[in-house]
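My questions will all concern the structure given below.
Of the protein chains in this complex, all but one are displayed in their positions.
Each chain carries a letter (A, B and C) given by its place in the written order, and its residues are counted from 1.
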Amino acid sequence: MTVINGYEQSDREQKLTILNLPSLEAAAKKIIPSGGFGYISGGSEDEWTLKQNTMAFNHVQIVPRALTDMEQPSTQTQAFGIDLKTPIMMAPAAAQGLAHARGEAATAEGMAQVGALMAQSTYSSTSIADTAAAGKGAPQFFQLYMSKDWDFNQSLLDEAVKAGAKAIILTVDATVDGYREADIINNFQFPIPMANLTKFSEGDGKGKGIMEIYAAAAQKISPADVRRITEYTNLPVIVKGIQSPEDALLAIGAGAQGIYVSNHGGRQLNGGPASFDVLHEIAQAVNGRVPIIFDSGVRRGSHVFKALANGADLVALARPIIYGLALGGAQGVASVVSHLNDELLIDMQLAGTKTIEDVKRAKLLR
Amino acid sequence: MTVINGYEQSDREQKLTILNLPSLEAAAKKIIPSGGFGYISGGSEDEWTLKQNTMAFNHVQIVPRALTDMEQPSTQTQAFGIDLKTPIMMAPAAAQGLAHARGEAATAEGMAQVGALMAQSTYSSTSIADTAAAGKGAPQFFQLYMSKDWDFNQSLLDEAVKAGAKAIILTVDATVDGYREADIINNFQFPIPMANLTKFSEGDGKGKGIMEIYAAAAQKISPADVRRITEYTNLPVIVKGIQSPEDALLAIGAGAQGIYVSNHGGRQLNGGPASFDVLHEIAQAVNGRVPIIFDSGVRRGSHVFKALANGADLVALARPIIYGLALGGAQGVASVVSHLNDELLIDMQLAGTKTIEDVKRAKLLR
Amino acid sequence: MTVINGYEQSDREQKLTILNLPSLEAAAKKIIPSGGFGYISGGSEDEWTLKQNTMAFNHVQIVPRALTDMEQPSTQTQAFGIDLKTPIMMAPAAAQGLAHARGEAATAEGMAQVGALMAQSTYSSTSIADTAAAGKGAPQFFQLYMSKDWDFNQSLLDEAVKAGAKAIILTVDATVDGYREADIINNFQFPIPMANLTKFSEGDGKGKGIMEIYAAAAQKISPADVRRITEYTNLPVIVKGIQSPEDALLAIGAGAQGIYVSNHGGRQLNGGPASFDVLHEIAQAVNGRVPIIFDSGVRRGSHVFKALANGADLVALARPIIYGLALGGAQGVASVVSHLNDELLIDMQLAGTKTIEDVKRAKLLR
Partner (left out) sequence: MTVINGYEQSDREQKLTILNLPSLEAAAKKIIPSGGFGYISGGSEDEWTLKQNTMAFNHVQIVPRALTDMEQPSTQTQAFGIDLKTPIMMAPAAAQGLAHARGEAATAEGMAQVGALMAQSTYSSTSIADTAAAGKGAPQFFQLYMSKDWDFNQSLLDEAVKAGAKAIILTVDATVDGYREADIINNFQFPIPMANLTKFSEGDGKGKGIMEIYAAAAQKISPADVRRITEYTNLPVIVKGIQSPEDALLAIGAGAQGIYVSNHGGRQLNGGPASFDVLHEIAQAVNGRVPIIFDSGVRRGSHVFKALANGADLVALARPIIYGLALGGAQGVASVVSHLNDELLIDMQLAGTKTIEDVKRAKLLR
């Protein structure tokens, strides 16, 4: 255990025996301090949208198929020109030092171990360079919370390019933070510096609440900002936080080369739809112009399958992976993704889908 | 604590730290005597409609919007020619002396502190004049339970005009009181006089049950009564208790200058629809002819947002504000409205709606 | 308390203070022996249909109406040429001696006290003549379980005519008894003779299970049986146990002068629809040709209202009235009906319906 500013960080490093992802939460709660756990696990207001995110997968069903003359399905896929062993990827969650002393570095290492894509948050506990190094050349995306300070944005993008990021994820759904009651109950302040904020005039984030952190970020984001960032960088820009066909088209019109359908894991606008419930309509509007990443509520192989069959090209999740990080460091992260991928493989076989492309074409029952 | 006729009234005066409005009920229950608490919190029969009132907000979802180039949303609005800092207003609930020794006077003071509209009930514990004075010039509406005694009605309307009321809310859904089981279980009698009833031949309401109080009111109300009141007063008359397009049109035809969609907080006809579920259809029938006030079940910023987006111009609530009154007097009232408004502001930013007019135009998912 | 064959019968006689009908069950359970209580309260199989019977009333909502220029609604109505103070009537439930020593005689007396219609079962604990006498001239219907022995049927019909019955209710949905698990768990045998069976060759019913009792009745019932009975008696014949438009039309075609929509209170075919859910379609098929009686699941004034608005002319219930019988004898019966009628009157006023005819024309929301 590592203690930083009075906060007790896990420093476990071990493979995990995983029954299923939902069961990780209770285990992780025992070793993540309550403030950090509340920040990671909580949603906004009464968490209706958070709960719907997972329940909504039951709104459609996978058709079991037989007589399909297949075996040994594979989760290998390609997206954004990158070859991946699985469509499961890490969502760019902030402040993973809350879960483990090695933070995003361990997450990146674990994702690389299983050939899965890592995405790092602007508000990560470890720096872009350190996270990249830990991934040892495995593909990573960098997520940008656009600052009011354009120089800072450029500086981060420059660092990301230098570190070899394959794409920029621009988050646009957090212009103010959702009303997260767990953080208020815990009077939560970040105990651990955010490495990328040290250049920031306002400090490194330590000792601030999420409201203050977000306040330093731009609250006013328009298609022009998307265009400006796409023009500044040669990397593909993926716009994250899309929940409507209209915003997807605005983003693509502004030069976005990827759409990231997410409601921020139910942490932003409560009373909005389950992210899964809007995926299909958005995918129809996007119509294959750019790849789609999906997150919010994914806990089972069948959820990954349903998201892919409903229009996603990659499926991200964060909380269960962060719990794996707390419980087992890089190996814990790898264990979680590996387990989820195993569930997906079973579902693929039983649905008669040999490849991820087959899954994308699978019919769902409504 | 003030004791009147053996009833213990709160006399707290303090700002409240509020996590959310639903949590106020348990706290208020500890300090409001059980008879009073049952009267305030209860609904009719098995409270199906009361519960549906709040659950029905989940029948629609707010679409999170991004790339909207906005920040610093404002809840300022105008209705009935009045400038308000928020569309949230006090519903004209009776007998607030049950919750606090200062009754409606403190409520009016608290609403004024946050620039929100106060509405006072005929059955208020404090008089029209006292309530008005406590509001220090802030806008107030006066709610009329029409008496069988027309002179009494005129006398109340005259007092309301004299006290500066900006509009008259005529309640038409309480021609008999709903079957409220909590009052029966508690054998509830009003322990505190109703200030406006002292002129009433039947007495001041003290020691009577709600059934007796209502019995003194007119049970037979027709469009002609609405016309008569609109013709007697120069104030706009808003008809409260509308749950159907037909009644909305009848009221407007009779001269109503506002429609108040409400099922009396689930206290009247149980087995009727959630008030929110009929709002949209009524708003379509009203078609902008007059403003619409909505109440029944509002507990969250997202509920206010959804009511506005579904056709309301102002959104009222009573129970949570009365709980705030019990817990903190005028400052408690202000704390509740302020908190709810803060939740609304977050929702507005995340839905890309800078003004209340934008909220009214927002699309909801069904 | 009266003890008969070891079975302890209530002999209470008192007015009841009733909060609501659902609360009577727990009180009655304390004084009705477990075998009798299981027989009265239970349904078939896992009681899905029994539970749906009451829940289904929430499938529609009453529209609260205002500005209706009415007061003092009245539940007076006329059906089958009989003037009644209320559309609420007693369903012809068997073996009421299980609940009270005076059995159906007390029920008839209580129903008469409140001007409500009594219906007596073939399997009643008291005889046709005694039940009729207890009603002191108030209208009663006689319910016939058709025996395999036609002479017995004629004998019962003759007795009913002699006792002044106003109509015959022919039950056609109990050609075998439903799979009632409570009776099996309790190994329930009727401890009390069934007065009308004493002429029956097989005995008086005492010491038999419901399966044996029904076995003596005809299992094979056709429209020809309906015709035969309508031709034998000058009384109107009402066919009870109808759950489909087809059967309603068959019954009317065979001479039925009333249709009784019922699923036997969820005691017969489990896995069938809630009785309320099929009422509207049946009423449309009947199209006013004959009056409709409805039962199954009625517990609230709003249920009575909804049944009337959906096509019923009279609304019957049994269990809550039998609980009232156990708790207060004839006065208990009167208390239950009176309370339910009071709830109905509140609903009528709040829905703007002055008469039962108005209720029948009221629009329900779906």
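Brief remarks on what is shown
The definition used in the following text is that contacts are C-beta pairs under 8 Å (C-beta built on N, C-alpha and C of every residue); 3 or more make two chains touch, one makes a residue touch a chain.
Just so it is clear, the model here is predicted, and its values are computed rather than measured.
Within the whole complex, touches from the chain that is not shown fall on A, C.
When you scan C:Asp46, C:Asp83 or C:Asp151 for touch with the missing chain, the hit is C:Asp46. Of the listed positions C:Glu109, C:Asp130 or C:Asp247, the one in contact with the omitted chain in the full complex is C:Asp247. Checked against the full complex, the candidates C:Thr68, C:Gln268, C:Ser302 or C:Asn341 give a single residue touching the omitted chain, namely C:Gln268. When the whole complex is considered, the residue among A:Arg300, A:Arg319 or A:Lys360 that touches the unshown chain is A:Arg300.
Looking at chain A, the residues touching the absent chain are 19-20, 22, 57-58, 61-72, 300-303, 305-306, 342-343, 346-347, 349-351, 365.
Listed for chain C, the residues touching the missing chain in the whole complex are 45-46, 48-49, 172-173, 175-179, 181, 184-185, 219-226, 239, 241-244, 246-247, 250-251, 254, 263, 268-273, 277-278.
To be clear about the criterion, only the chains that are shown with their structure count from here on.
A summary of chain positions shows that the Cα centroid lying nearest the centre of all protein Cα atoms is that of chain B.
Superposition of chain A on chain B using C-alpha atoms only gives a rotation of 90 degrees, nearest 5. Centre-to-centre separation between chain A and chain B, using Cα means, comes to 43 Å. With each centre defined as the average position of its C-alpha atoms, the distance from chain A to chain C rounds to 61 Å. Shared contact sites, meaning residues of chain B that touch two or more other chains, are absent.
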